[in-house]
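Excluded from the complex is one protein chain; the other protein chains are retained at their positions.
By letter and in written order, the chains are A, B and C; residue numbering begins at 1 in each of them.
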Amino acid sequence: MPVDLNADMGEGFGPWSIGDDSAMLDIITSANVACGFHAGDPLIMANVAREAQAKGVSIGAHPGFNDLWGFGRRVIRGDSPSDTATMVAYQIGAFQSIAALAGHRVTHVKLHGALSNIAAEDDDLARALAGAIRAVDRDLVFLVMPGTALERAGEAAGLPLAREIFADRSYDDSFNLTSRKIAGAVLHQPDAIVAHVMRMVEEGAIITTSGKRLKVGIDSICVHGDNPQAVAAAAAVRAALTEAGIAVRPFASGEPR
Amino acid sequence: MPVDLNADMGEGFGPWSIGDDSAMLDIITSANVACGFHAGDPLIMANVAREAQAKGVSIGAHPGFNDLWGFGRRVIRGDSPSDTATMVAYQIGAFQSIAALAGHRVTHVKLHGALSNIAAEDDDLARALAGAIRAVDRDLVFLVMPGTALERAGEAAGLPLAREIFADRSYDDSFNLTSRKIAGAVLHQPDAIVAHVMRMVEEGAIITTSGKRLKVGIDSICVHGDNPQAVAAAAAVRAALTEAGIAVRPFASGEPR
Amino acid sequence: MPVDLNADMGEGFGPWSIGDDSAMLDIITSANVACGFHAGDPLIMANVAREAQAKGVSIGAHPGFNDLWGFGRRVIRGDSPSDTATMVAYQIGAFQSIAALAGHRVTHVKLHGALSNIAAEDDDLARALAGAIRAVDRDLVFLVMPGTALERAGEAAGLPLAREIFADRSYDDSFNLTSRKIAGAVLHQPDAIVAHVMRMVEEGAIITTSGKRLKVGIDSICVHGDNPQAVAAAAAVRAALTEAGIAVRPFASGEPR
Partner (left out) sequence: MPVDLNADMGEGFGPWSIGDDSAMLDIITSANVACGFHAGDPLIMANVAREAQAKGVSIGAHPGFNDLWGFGRRVIRGDSPSDTATMVAYQIGAFQSIAALAGHRVTHVKLHGALSNIAAEDDDLARALAGAIRAVDRDLVFLVMPGTALERAGEAAGLPLAREIFADRSYDDSFNLTSRKIAGAVLHQPDAIVAHVMRMVEEGAIITTSGKRLKVGIDSICVHGDNPQAVAAAAAVRAALTEAGIAVRPFASGEPR
């Protein structure tokens, strides 16, 4: 069974950048691209799309709250599910068009930050979002964490789904990501990250810190590229997968139709 | 020969609005919808798209500079033609996706404000913009003023074109709009506006203040809806056209493909 | 005992406006001026300051969340109290400087929208905000609703306080504003508004829908000017106060020091 490696890309804005997108595009197979609301601007989006196309990396829209200042990590309350979904549709369409300009095609959607967090636990919001994605393009793959409202809503809407695990985050016994407030929530050492990923991929299960297992289909592994150590860890994950005979490739093809 | 009536719509943002979009959507046949950069937000865009769909009005993207404060009327210098075109592609795509959500389809593009003004006189910029529109969707009709760099670039790119005259603006002897600094540049009286339009439509020509004529194909007439008098003038133009046996209908069909 | 009339002013942005500020500045004695985060831009702020100065109306900063789209009515969670207070200090300073340019002086602060609502119930946040106001200018009068965390924090910080009642809102039996979801929460008829205000001012008490009373010092009455009926109601309130021999004047003098 092949597996995909995904990471957030294009998280700069105007003069600013975060992470080494170019290095990561040599490692990952799917790029989640910020769409201008929490980060990203048209030029950055186009640059990522072009380089991803050249490197055979699939691209997805990574919509978030309209909050550059807070990088989409602040929760904004007050919009209806339908209004939030409309805001997400805007971002997906913007990136589809940028991708067309760059000779590439948007094949998935992954929600960002606070929007993702609240939608993962809110079935009404998740349903509105899945419905909007489907209205924009029913072939878009919805990249979600197993066990969330997003997965349920995507299934109910008939969207193609890809399920991801996190390479550098530990899981608690409810199979959620361990809260960042708890020590050990985030793994930093490449060795530990590789071991964490390989155990889960080989068992086809989320494995919690205490050793509990939840069988899940693992279509993608989320890695990060915010700093050189993270890039090195991502490369190590890819190398370990390849060495174990697991093909690393996108869950969705980025070829223009 | 039928003719289209177009107007700018959706020029609010968040809590703010300008003009009576609903009244205008009963009069016009093509709506140029602001896409969030100089005005417009996803909710406003979706509302216009829905109401336009219900009333049989075609919709177009109306991209402008990224300048809410200045309503896209301030010239921003410093981006390359290619960067500006990328910014325009973003806006078109955003509206395509909002339109899909609303059950409608974007069938034209008309540039807004300062961006339109400078591109009308800058062949390099106009070519970049036409190329971007074509890359996003080669069926998009480019709504332009005859005699401009935009018309030339649209023709060269092979885009379908629609040519417009302005109902409430007089023309100088170079067949440009009379500068707003000159008295009489803007017509306010419905009677004068109707007479101005009907002469040009019946002769198939732009007619300047001094009486000079330039034969042009007139596909659309641009009207405004910023205030009640403007709405009344737009309605009077439509009534006069109908009375003269000239069919008023969109230059592009808004039916979803 | 004199009383002040306050209203929110300058709630436009760029090309957009809300309400008839000029008419309201003939009626009110204190203007709460949006500072660019949820509404307001430097030019609008300067215009309100100039006209207020000419009409003897005191001015205050009306800071809100950084959310033009949501007009400061969406709750944004994720900033610490200290960070929120820094954001408020920014807005106050911006208006102080604009006021200086206009020959006027900022003499009070009233929080806007969602920021006001959450701070009214959050003692930590309220304390941080009162502390920031004091650090910026210890003479600024903090305009608050009686019984809130804001009043307590202002008192504790040693800020001069002004306490306000709402002309067009009914109160529930916990002496809070009746939820807008309940019928009768907002009064629209000028006669009802005048009667509501006069009863409270004459008794020196907040009076709830069921008739309960809470004795409070009433320094100011909040009126609205969003629509012509609201402007008429505000004028009627002023006329009724004057007729009853109650002086209507600012709680703080706007004279430059």
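In this section, contacts are C-beta pairs under 8 Å (C-beta built on N, C-alpha and C of every residue); 3 or more make two chains touch, one makes a residue touch a chain.
These numbers come from a predicted model, not from an experiment.
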item: Sole residue of C:Ala34, C:Ile59, C:Met87 or C:Ala252 that reaches the chain not shown, by the stated touch rule; value: C:Met87
item: Contact residue for the chain not shown (choose from C:Ser22, C:Ser97 or C:Thr209); value: C:Ser97
item: Residues from chain C at the interface with the omitted partner, ascending; value: 36, 42-43, 45-46, 83, 85-87, 89-98, 100-101, 132, 135-137
item: Absent-chain interface as seen on chain A, which is shown; value: 11-18, 39, 41, 68-71
item: Residues from chain B at the interface with the omitted partner, ascending; value: 66-67, 69-70, 73-79, 114
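Quick note on the criterion: only the chains that are shown with their structure count from here on.
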item: Chain whose Cα centroid lies at the greatest distance from that of chain A; value: C
item: Chain B-chain C separation of Cα centroids, rounded to whole Å; value: 41
item: Whole-Å separation of chain centres (CA-atom averages), chain A against chain C; value: 44
item: Multi-partner residues of chain C (at least 2 other chains); value: 69-70
